[in-house]
Structures are given as structure tokens and as C-alpha cells.
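Missing here: one protein chain of the complex. Every other protein chain is in place.
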Amino acid sequence: MKAAVASLLLITNLLAYNQGDTINDSMASHLGMKSDKLYVVDFFASWCSSCKKELPLVSKINKGLDTNSVEIIGIDVDKDVSKGMKFQEKLKSEGSLTFRVINDPQNLIISEFQPIGMPTLYYIKNRKVMKIITGAVDEIDRVILRDIKEME
Amino acid sequence: MQLKISLAAATIISAMAVHAEDYVSVQYLQYNENSNRTAVSAPSLIVNKDFGTDYTLNVNIVSDTVSGASEAWYDSASGASAFSRGTGVNASDVKYGNVAYSDERIAGGVVLTTRMSNRDELTIGGNYSREHDFDSKEVSGEYMHWLDSSKNSSLSFGASYQFNEVLVRIDDTTSGASATTVSNDDDDDDDGESGASEVYDADALTLQLSYFQNLNAQSYFKIAAFYIADSGYLTNPYMNVVRNYNEVTNKADVLGENRPDSRVAYGLSLKYANALTDNISAHIGYRYYSDDWEIDSHTLDSDLYYELGDDWVFKVGLRYYTQSQAKFYNASKDYFTDEVYASSDQRLSSFDAITYKSDVEYFISDALSVNFSANYYEQSTDLKATYFMTGATYRF
Partner (left out) sequence: MKRVILTAVATVFLLSGCISDVKPWEKETLAKATMKESGTNPLAKKYEEHIYFSKEASRGGSGVAGGGCGCN
């Protein structure tokens, strides 16, 4: 039994987007990655309490970003779209969600990325995964700003 | 997509931090027994707060006011008091009934959880409880280790140590007994003999090992093995036994009970929870307990939650409990003679108990909810109790 679970994990890891991997054409187009900007993809959900704490911080730094070179894209993986939208509306009204969001209710996008935790941030440039940050991180806003500077 | 088995060395894996929600909850308990026995009013407060991503602090405080009566043997010729004792009393005056008591208890605890970089958790806690005749200090620690990177299974080991003090000195004489409250500062002479100026200690060590496993996206189970060792003064100073009942002379001795100075217990508990549908969740648990006083017990506990819309959560539950009696327990007037250990405390007898539980929670907003619960507890001894709880929780 344990061997089966381990094999499954290994296989799904092979199908994941890890650092250094290239996002395929259809995914890149689906996410609207048209240019050679640095894209920061943020996977979140209404039920993820770590995400609730992270989103306002990510939104805060989004305001100061040069949209010609960096863009943040949120992916809401709520299976119930209305629940997800309600969550997004509430955050927007508080100024805690300032970037565009793609709804992924069937979890097709996240299943390709296969992050090992929630929330997860993927830094993607020229369709290549530069860096992945998984889980709650202290002062994530500072971390992202530092990373963006390094990647420019 | 390049297929690559890379462990992405530069990937920061802080992984799924299980952020506790920040909340404040106030609750009030009202507990009442049949026949004007014990009544308890207890308000309480709990605060749970995250600090950064790695620390969660939990503080709780509860204040009980206990009043009423409990059942004990006493010599009615000296009045209805647990200290109406003596040797050679008239057997016809020996009664088993309600003796009045009242008390106030205040207890508080602090628990700090620290998350490691691999998101394992170390929890350290301290708890203090004080009644006029009892003082308890406890320290506890628990370590939780994730067994897999998906955080679907974990192993935890916890230990706690309690330092308890009975702050009442019982002076037994041939014609009765008197109780004096002592303070912690009295000489800690602990040879268990009454009549000396001392504080009676009892320490308790608890160890627990548990394994948790998510079975699928809707259910999980948990299994735990535990060990509890009590040592010291485990006797209840307010409980009496009848010894040397003599039918011929119609005399008996009403004396304080005496329990062993050690008690070792172990047990196993199993819990299973399943979200049967989007708005119905069921929990079921079983616990087996066994100690060297020959008390064995089985507990079966179940809860069913029903969510109605976004605003209402209903719960119903049923608990069944059964225990066997302690080897030194007997309720009869004419049983004990010179046995060292003897108790007629009904709580050490063999009985079954059933609890019917119900609870309603209403969400005034996403953050604020109020709750009310009504519960009925009945033992196959003649104890019946109802308890209500009401309160509010604010999540921030």
C-alpha cells in the first residue's frame, strides 16, 4: 500500500511544474502569458486560512509594480465558483485583492502545476518557472519584492 | 512541459502552514443535577491568536461556582455533613444522603504552538486551577510530526505532568471529624496521616501517542494510546465508608474513605470523521480505559453536524458510557470491616451513562456567531443532569 502511494506521488511529481520547467503553450495562453514579462502566479482558495493572510500583502505590493515588466495572476481553486467569487468580492472591497483572477473550479490548472501546499506562488518568465514559494511565509510582500528585483 | 524529477533546491518549502484561525470565544455553562444536588455556573473565555506564520498562542480562563449537595455516608445524629463521622455510632443513624457543599474554582491555561520549517509543531502549555481546598498546576508538551509531504498523516507524542495539592486537613477523632483548610505554605510532610499539619500531594503523569490519517478528501481517522499514572493522596477527604457494622449491638463506624496512593491507567481511543455530504458531517469515537483499581470503561461518542445555508449549523450527538467498579468499592452499610482500602463513592461503582446532546450555532456575519446547546446526562445510578451552554465567537 505504501509503495503504491509512493509511486503515485512520484508520478504526479513528474507531471508537476517544478523549478526550471517550461509552461506549455496551451497553459501559457490560458493564463494570458503573452509577453516576456515576469508573471507571479498565486494559487489560493476561500477556505485556505493562510491564503487569507497572504492575499492582502500580495495585493499591497501589486499597486507599486511596473505593469510593463511584472504581472500578478491569481488562480482561485474554489470548486464552488459562487463561493470563490463572493470571497474575491469581499477582498476587493477591502482593497485586499488588486490583481486579476482566473477561476479554476475544476482544478485543471492547479493539477498541472501540482504545488505541494497552499498557497503557492510561481515566478514565471518567458514561460519558464524561475522560483516556487509554497505555504505561509513571513513578510511575503518583502520576499516578493526582493525576488522581483533579482529577476529583472 | 519538461518532465523532471527535481527537488528544486531553491524552492522555499514552507509548505502548508496549518494556520489556526484567530478568534475570541466567550461561553457560559449552566449545569444542574436532579434532587437539588450539584449546580454549577461557569463563564469562560478563550483567545486564539497567530503571531506571524510560526506561532499560535491560546489563552483560556474559566470560573466555576459550584453549589448544592453530594451523596455520602454520614452520622445523622451529628447533622448532615460529610464530617459527621465517628466510631461506635448508632447504626440506625447512619445514612446515605445529600450533604451540602459549595465551592468556587478558577482555572486558566496558556498554550503556545511553534511551527518548525518542515511545519512540524511543538506545543507547550501550562494550566493552573484553584479551589478553596484544591490546587492544581500542570505543564504539558506535545510534538507533532508530519509523516508525508502532502500532510495527510502525522504522528504526535505528548506528555503532561500535574502537581496537585489537597488543601484540607481532616482531623478524625472518635466522635467525629473536622476539616481545616490549609494553605500551600504548610509543611509538606506528606506521610498521609491526618492530624498532622500538612498539605496532601498527588501528582499525575499522562503520556499519549497518536496517529492521524486523512483517508480521502472527506474523511480522516485518529488513533491514540495513552497512559496515566497518579500517585499521592488520591482519597476524597469528604467521602465516608461504614465499617464494622454490628447487627447485634446496632453499632457501626462512620469513617473517612481510603484509596490507594497510586493508580495506573492505560487506554486506547479511536476517532473517525466523515463529511457525508456537502452539509452533513459525522463524527464517531470510541475509547477504552483500564486501570489497576480494576475500573474498565468503554465510551462511544457520536456527533452529527448539519449546515443549513451559510448561517446555521445544527448538531446532535449521543454518548454512551459504561464502567466497572473499583476493587475496593462497596455501597453497603455492612460490608467493610478492616480492609485497608475502602470507598463508597458512587463514581467508583459500576454504571452506564448516556448523554443526549444538541447544539445550534447562528452566524450573524462571517466573523461573528452565537451558539446555544442543551444536553441531558443520565447514569444508571440515580444521577441525572442537564447542562446548557451558550456563547459567542468572534473570528478576526
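Here are some notes:
For clarity, chains are labelled A and B in written order, and residue numbers in each chain start from 1.
The working rule: contacts are C-beta pairs under 8 Å (C-beta built on N, C-alpha and C of every residue); 3 or more make two chains touch, one makes a residue touch a chain.
Only a predicted model underlies this, so the values are computations on that prediction, with no experimental measurement involved.
The missing chain, though absent from the display, is touched by one residue of B:25, B:63 or B:87; that residue is B:25.
Of the listed positions B:204, B:242 or B:255, the one in contact with the omitted chain in the full complex is B:204.
Within the complete assembly, A:45 is the residue of A:45, A:132 or A:148 that touches the hidden chain. With the whole complex as reference, residues 1, 5, 8-9, 43, 45, 47-49, 77-79, 107, 110-111, 114-118 of chain A touch the missing chain. Seen across the whole complex, the unshown chain contacts chain B at 16, 25, 27, 29, 31, 42, 44, 46, 60, 62, 66, 105, 107, 109, 111, 123, 125, 127-129, 131, 133-134, 136, 138, 140-142, 148, 150-152, 158-160, 162, 164, 166, 204, 206-208, 211, 213-218, 220-224, 226, 228, 236, 265, 267-273, 275, 281, 283, 287-290, 293, 295-297, 299, 303, 305, 307, 313, 315, 321, 323, 326, 347-348, 353, 359, 361, 371, 373, 375, 377, 379, 383, 385, 387, 389, 391, 393.
Here, only the chains that are shown with their structure count from here on.
With centres set at the average Cα position, the gap from chain A to chain B is 45 Å.
Interface residues of chain A, counted against chain B in their complex, comprise 9-10, 13-15, 17-24, 49-50, 53, 90, 112, 116-118, 131-138. If you check the complex, the residues on chain B that touch chain A are 1-6, 8, 10-17, 19-21, 50, 52-54, 119, 149-151, 366.
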